[in-house]
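Below is one structure; the comments refer to it alone.
All protein chains of the complex are present and in place, except for one that has been dropped.
Letters A and B name the chains as they come in the text, with residue numbers starting at 1 for each one.
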Amino acid sequence: MANNLFDGTREQMNKLLDCIEQHKSDPGALMPVMHEAQNIYGYLPSEVQTVIADKLNVPLAEVYGVATFYSQFSLQPKGKHQISVCLGTACYVKGSDKILEVLEKELKIKCGECTPDGKFSIDSCRCVGACGLAPVMIIDGEVYGKLTSGEVNGILEKYMKD
Amino acid sequence: MVNLKINGIPVSVPEGSTILQAAKVANVRIPTLCYLKDVQCVGSCRLCLVEATGARGLVTACTYPVSEGMEVRTNTPAIRKSRKTTVELILSTHKKKCLSCVRSMNCELQKLALEYNAEEDRFGTDHDLKPIDDLSPSVVRDNSKCVMCTRCVAACTQQTIGAIGPQNRGYAKTIGSPYGVSLAHTPCVNCGQCVVACPVGALYEKSNVADVWGAIVDPTKKVVFFTAPSVRATLGEAFGLPVGTNVEGKMVAAIKQLGDIKCFNMDITADLTIMEEATELMQRLSSGGTLPMFTSCCPGWVKFAEHYYPEFLPNISTCKSPQEMFSAVLKTYYCEKNGIDPKDLFVVSVIPCTAKKFEVTRDELGHYTDAAITTRELAKMIKEAGIDFVNIPDGEFDTPFEEASGAGAIFGATGGVMEAALRTAAAKLGGSGAPIEFKEVRGTAGVKEAEYKVGSTVLKVAVASGLNNARKVLEDIRSGKKNYAFVEIMACPGGCINGGGQPYVHDEIRNSIDLKAVRAQALYDYDREKKLRTSHENPAVDTLYKEYFEKPSSHKAHELLHTTYTKREKY
Partner (left out) sequence: MTVKELEKLAADKADLIKVRKIVREQAEELAKNTGYRKQVLVCGGTGCTSSHSQQVIEQLEASFKELGINDVLIVKTGCFGLCALGPIMIVYPEGAFYSQMTPEHAKTVAEKHLVKGGEVVKELLYGETVHDDGSIIPFAEIPFYKHQMRIALRNCGVIAAESIEEAIGAGDYAALAKVLTSMTPDGVINEIKAAGLRGRGGAGFPTGLKWQFTKDAVGDKKYVCCNADEGDPGAFMDRSILEGDPHTVLEAMTIAGYAIGAQEGYIYVRAEYPIAVERLKIAIAKAREKGLLGKNILGSNFSFDINLRLGAGAFVCGEETALIASIEGKRGEPKPKPPFPAQSGIFKKPTVINNVETWASVAPIILNGAEWFSSIGTEKSKGTKVFALGGKINNVGLVEVPMGTTLKTIVYDIGGGLPDGKQFKAAQTGGPSGGCIPATHLNVPMDFDNLTAIGSMMGSGGLIVMDENTCMVDIAKFYLEFTADESCGKCTACRIGTKRLLDILTKITEGKGEPEDLDKITELAEHMKSSSLCALGQSAPNPILSTMKHFSNEYIKHVYSKQCPAGVCKSLLSYQVNPDKCKGCTLCRRNCPVGAISGEVKSAHEIDTKKCIKCGQCIAHCKFGAIEIK
């Protein structure tokens, strides 16, 4: 089950253990701990889930079941640049599906995947609440609103460079 | 009491009852799939939908509480339509290889489909099949047949293992181990409670039937069977006999008709276990050994301890399980006595258990058992051989292992090992007139405690069945809250009579009787009829010691009848 790509640092592990210690006695601690773990590692590697299961004394299958239930928990590392396209209704009726399609074609990956060089990952999300700017995509927290599919490549280029 | 009407039939049921429970009283059948008494009640399959006054829309009978004056309808056109569609939707995701399925003719989905006139592919069929996990020596999982009732998960969770669970969501939801690894690579203890909980063919034991048939037709092999205590009490169910029918004679006769087979009685090594275990306990008590001592007959419990409570491994009796004792005796003593080359002897144990299939593979046990088959597999072989089981005249166990004590027989029910041990201890330490029946350790309660004065010693004992209950006892011991001399633990709730290898029982029957109690009663009745009721009085055991092992806990006994345990990782 070991994931060879896992390269967590001691600092990360200490942070995780601290966080588990902090939440251990709270009822329903699993989700807050998983959120925190994802903040620390960027995703939920199997090793991290095992630590959580062990320290919180819940079966690993339960941790994994929760991790795969909620779409915000990721089992895969994300790209250096994380792209998220809003597929909420307001964005959809303004053509955000086309934005996503251009991204997928340009980066040659599907939504939910990461490019082989680890540079970009694409996800879709359900309404970030920026409906006034529909359609929107978000790259590393930066919101690009009132987009047209023609503008996508130009924006991507900015991130290609570094 | 609450008064209500179901389809016009008035019933009175205790407050807090569900519509499903009330319907049973009214003899109204409501179909269920995800509901399993004592295991799961989640209202997810939607087959038990009914109409009830005061409720908005259709409600699940398994969860909806009754109320005074309520009128329930279980059989309207809308309800029938809903059930039909539900079954059809399930069928659209189901691998419909029904003819060759292990559960064909015994499948709860098949039965429902027939009852509600469901068409197989009115909503199409999924063609992408999921991989079958057959790496575990005990349990096979075929997710393409899974109906997502989650009864297996509930059973596994109740056992506090959680080797499998729901993952993903919506249509992509599946049941499995984390990261899709095989059950073989999880802390699964192979108890098989998931298998007996499954309504369809998505979970079944790893079959060894082909190996056994192969040995039977192999002219160089001599095939011997021995049958575990509880098999006599359950095998009949597979042939339509009522739950709780003792079919020992038919079982022996049928096995002997499978081929040139000698069939022995495993109760003998249950007696042998008592001799060894009682001696070990007394040694521990007198020499300040590790206490409490735990029984070691149950391979599910042993693996559980190795994964979850390694600090208690020194507490587990070093005795092998009766299965492994018997195989060891057969491959050594029996072979020597009959001039058989051990490699020519093919030893088959018939057990109510899927964990025993794993036990067979443990190196430290010496690989004396060649195949372990469950009650279900034996039934399948009997059917395959065309044997008229119900009408077959009784047969008798072969010599030299034909006679065993009633104490050995009750090993099959929770508390049985404890009672057997107490009988011998009481007789040995308390002399004549010692009691035979120890009712405090009987019954289906998860944890039972008792205190007996045996001779001059006061023995505090506990019995736990079901790993959730085992955990309770272990935690109490660990925290110092409880203190015992001897503890019996069985992984399956109710003990072996409710083992993972026992015949499938439809939810409808499981939901209306106390399966564990009725099956156990067959063993207690059998014991009561026996003249020989204590292990130490068993002449066959006596002979074994005289001719081979010398005395309990001898050097030779340790070599062949005892074992060791190893800590295992949880992940």
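Simple rule for what comes next: a contact is a pair of C-beta atoms (placed from the backbone, for glycine too) under 8 Å apart; a residue touches a chain by one contact, two chains touch by 3 or more.
Since the model is a prediction, treat every value here as computed from it, not as a measurement.
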Visible chains in contact with the missing one: A, B
Identify the residue among B:Pro65, B:Gly289 or B:Pro400 that touches the chain left out of the display. B:Pro65
Any idea which of B:Gly57, B:Pro77 or B:Gly240 touches the chain not displayed? B:Gly57
What chain A residues would touch the chain not displayed? 27-32, 34-35, 62, 65-66, 69-73, 87-90, 92-95, 98, 101-102, 105-106, 125-134, 136, 143, 145, 148-150, 152-153
Tell me, which residues in chain B touch the chain that this view leaves out? 42-46, 49, 57-60, 63-65, 78, 81-82, 85-86, 89-90, 92-93, 123-124, 148, 166, 168-173
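Heads up, the rule we're going with is that only the chains that are shown with their structure count from here on.
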For chain A paired with chain B, centre-to-centre distance based on mean C-alpha positions, whole Å: 44
Along chain B, where are the residues that touch chain A in the complex? 157, 161-169, 177-179, 181, 185-186, 570-571
What residues of chain A sit close enough to touch chain B in their complex? 1, 46, 49-50, 53-54, 58-65, 68-69
